[in-house]
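Note that one protein chain is taken out, while the other chains of the complex remain in position.
Let's look at chain A:
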Amino acid sequence: MADGHVGIFDGTIFLVCDRAGDIVPAADATHGLFAHDTRLLSRWQLTIDGERLSTLSIDDIQYFENRFYLVPGSQDVYVNSTLEVRRTHRLDTGLQEDLLLVNNDRRPVDLTVRIEVDADFADLFAVKEGATNREGRHYRRVDGPRLVLGYQRERYRRETIVSATAPAEVDESGLTLRVHIEPHGRWQTRLSAEPDLSLPRGLERLSLPGRVEGHARNKPAELREWLDRAPRLETSWGPLQNTYRQSLIDLAALRFSPFLAGAGCVLAAGLPWFMCLFGRDSILTSLQALPFAPELAATTLTVLAFRQGSRIDDFREEEPGRILHEMRYGELTVFDETPHSPYFGSADATPLFLVLLDEYERWTGDAALVRAVEQEARAAVDWIDHYADRAGNGYVSYERRNPVNGLENQCWKDSWDSISHRDGRLPGFPRATCELQGYAYDAKVRTARLAREIWRDPAYADRLERDAADLRRRFNHDFWIDDGEYMALALDGDGRRVDALSSNIGHLLWSGIVEEPKAEALVRHLMSPAMFSGWGVRTLAEGEARYNPVGYHVGTIWPFDNSFIAWGLRRYGYADEAARIAAGILDAAAFYDGRLPEAFAGHARSETRYPIRYPTACSPQAWSAGAPLLLLRTMLGLRPVGDDLVARPALPASLDYVALLDVPGRWGRRDAFGRSTAAGGLSRYELAPQQLSAP
């Protein structure tokens, strides 16, 4: 979130306002109350006797609740006000604002309180582009004590209803309240802005991914329960405790319940641009969170299975067996101007769906779910073999079906310039990025286990294992760059290697597709100064033509990326290297008060001493919140083996002690302990306070 913006959010509803609690319309601002990818309020400005308010302090009580302490008047004059103003914002189905005025004067006061409101009902995509799509008609209507703001396009209608609990004069641009307060008295009202989406019967739950039960929910109690259910962390290093707690809270905040989920929840991907269901993000975050909140994986798998592609649709890039990429509900989507209903343009969500299914069963023993989605899992394998093989060469590749608004790059690095040669040239399509092959390999190996042990289909298991072994053999030959000793970022449409050195090679270790003798060279690259900044592994190595330390996928450091790289390093036995990455990322988290952003800049740590912000990073971001969880798993070496939880801790040298108590799984609950093998611990290191590793 940009400086000076304040946000609260809950699932897919969120509010962005200024430090006084106002939503101020401006071309460059993304202020607003948003739900279902639609801006429900584009103005919400409070004045008292015509004056705006100055902020004394802000108390972010909960992720869904903020309180602003204010006084009338502007900030550039000395303020000695006898009037105190408190605004408490709370998100529910809409926005509730408790407004409290306290008169600290010895005389009574008469005040005019005014709230100016407007709603442009812009699609979030239009807000992001700074454009507005205006095919429909805006209207305003005073309806007794309520102000109705509306937008209608054909039969599509969105309304926001504004009201106050105290008597108010309502006009078409806001509410005016006449207030009399006795000496040392107080006055309060509740202002509310509620969406009324005027939907046909039965559709409320269908179209609007809400959070369960609306008003009946007790959010503070729910949050406490969520935190209590998670394993308890004990550690000698305070900042890790803080990061862990923040991660759990952010994941709680990003939960929402799409209509197919029943009472379960999936995770929205990130604030503010990705507050919706993404296949890739929800799968990877559920994987990160498996030892902590395994129920997220179950709901994610179920919802994605339900919405699995079943037909060919070029516009939405749907194909039979494909797992969706992104689901939106804004006007542009509803009128088929954008393809997110849902959009399927992702080449990795489908194999990752299978990876999650297996990993979920290993942790939880929930074979029933594996049986329930057997056909979907087989369809996903068929998609990998058939539709994903765009080039007809036995590799997963992508080339968009939708040339207008489909994604060019359908891997996690989905910006236009993310896949390049060392010299900066962009390769032709279809593109087979290396990590996709790793995911496909892992998906087949894991699905083979499910086929053998749960579906009782050994012939299918054999076939999958043969396919996987063949893929591994070919991959290690075709992607290997001999003189550089690393895996190419991709193969282009003609099967030529795209030779940039990228963090994608770290995911290959996670997937296990790398032949043992080649792993050592990959690890050397990952930990080299060109790739490892001291905080983490850069998306693209320093020295590549397109390297830019503040380029979205071409030089920044992504905490989630690093968490999977660390997991991969441990898989191949590089525990110290994994611990170094964990230390760097967890150190960075401490600089962000425990909340890792989507990405931060790739500058060398020795140069900046601070993980420099990436300008438009989403925060919180689900898989960044998940990164510390996966790093904890990695440092403790947690692994389900049969019905047991095995721990093989390998902590950073300066981290004395980490324990996770009550880790849930098929074993019930188990504790895991880790101690540093280095004697002495923190006190022996001359580090800056609160850092695990040296610059």
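Just so it is clear, a residue touches a chain if its C-beta (ideal position, glycine included) is under 8 Å from a C-beta of that chain, and two chains touch if they have at least 3 such contacts; residues count from 1.
As a convention for this text, contacts and distances are computed from a predicted model.
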| item | value |
| --- | --- |
| UniProt protein name of the chain not shown, from "SCP-2 sterol transfer family protein", "Protein-methionine-sulfoxide reductase catalytic subunit MsrP", "Amino acid/amide ABC transporter membrane protein 2 (HAAT family)" or "NADH-quinone oxidoreductase subunit E" | "SCP-2 sterol transfer family protein" |
| Of A:Val127, A:Ile323, A:Ala391 or A:Ile612, the residue in touch with the unshown chain | A:Ala391 |
| Residue in contact with the excluded chain [from A:Ser74, A:Ser310, A:Ser415 or A:Ser606] | A:Ser310 |
| Hidden-chain contact residue, picked from the options A:Gln246, A:Ser341 or A:Gln437 | A:Ser341 |
| Option from A:Glu376, A:Glu544, A:Asp561 or A:Glu598 whose C-beta touches the chain left out | A:Glu376 |
| Positions on chain A contacted by the hidden chain, ascending | 154-157, 199-203, 205-207, 259-260, 302, 305-308, 310-316, 320-321, 329, 333-336, 341, 372-376, 379, 387, 389-392, 399, 401, 430, 493 |
